[in-house]
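Starting off with a structure, shown below.
Yeah, one chain of the complex is gone here, protein chain that is, but the others are all in their spots.
Then we have subunit A:
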Amino acid sequence: MITVRNLHKSFGQNEVLKGVDCEIKEREVVCVIGPSGSGKSTFLRCLNRLEDITSGEVIVLEKNITDPRIDINAVRREVGMVFQRFNLFPHKTVLENITLAPQMVRKESKAKARETALELLGKVGLRDKANAYPNQLSGGQQQRVAIARALAMNPKIMLFDEPTSALDPEMVGEVLDVMKKLAQEGMTMVVVTHEMGFAREVGDRVLFMDQGYIMEEGKPADLFGNPQNERTRNFLSKVL
């Protein structure tokens, strides 16, 4: 579903990604771990071109999104994204947050969008919050709404950018539970995370990034149980 070849990304003089190669298959849950500043969030943001790609190829759903002529909005419709800081629209209710894109981009009727939204809110356990505003919700609730908002577009791939990093500890579980359910339903997911437990339990594959490279990748059991790379060992010894 996603193929990345020799991806480079620089911010001015600062090269953040120094040649990343990676292949993500349908229904696969790939967790990206690594220290701060390793480039893992930037890598994720290149997958829907929220960051301009400096060089290399990123092919998402058979479209080369590095090509400036492709319709990036058409690709983004199929790729949901969940952010560290939720980024819900504060001037819209929970329901309006979720129905906005289906109505505006997919041209769904108001009734249909509403029906889907309520169904998704049920799925994330927030049906009773449909008419609340984001600032009336806890962080965990906001993040679950953000997941529902992304799912409302019926995406083929979901990207998660440290979805639990801005949450109070007691709210991490409720968000991870929703993500786990999603993974079990067969959603293709790329998850940048510091939740090693989640990566180990839910991930099909784990990528360890450091200094702009994927240093090591493998099945969670192998990467966590028997890391080959010195840096991976070093990192894991600090976080586990």
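Just so it is clear, a residue touches a chain if its C-beta (ideal position, glycine included) is under 8 Å from a C-beta of that chain, and two chains touch if they have at least 3 such contacts; residues count from 1.
By definition in this document, contacts and distances are computed from a predicted model.
The unshown chain of the complex is recorded in UniProt as "Amino acid ABC transporter permease", chosen from "Cytochrome c1", "CoA transferase subunit A", "Nitrogenase molybdenum-iron protein beta chain" or "Amino acid ABC transporter permease". Residue in contact with the omitted chain (choice from A:Met81, A:Val192 or A:Met209): A:Met81. What subunit A contributes to its contact with the hidden chain is residues 48, 50, 73-74, 76-77, 79-81, 83, 85, 87-91, 100-101, 104-105, 135, 146, 149-150, 153.
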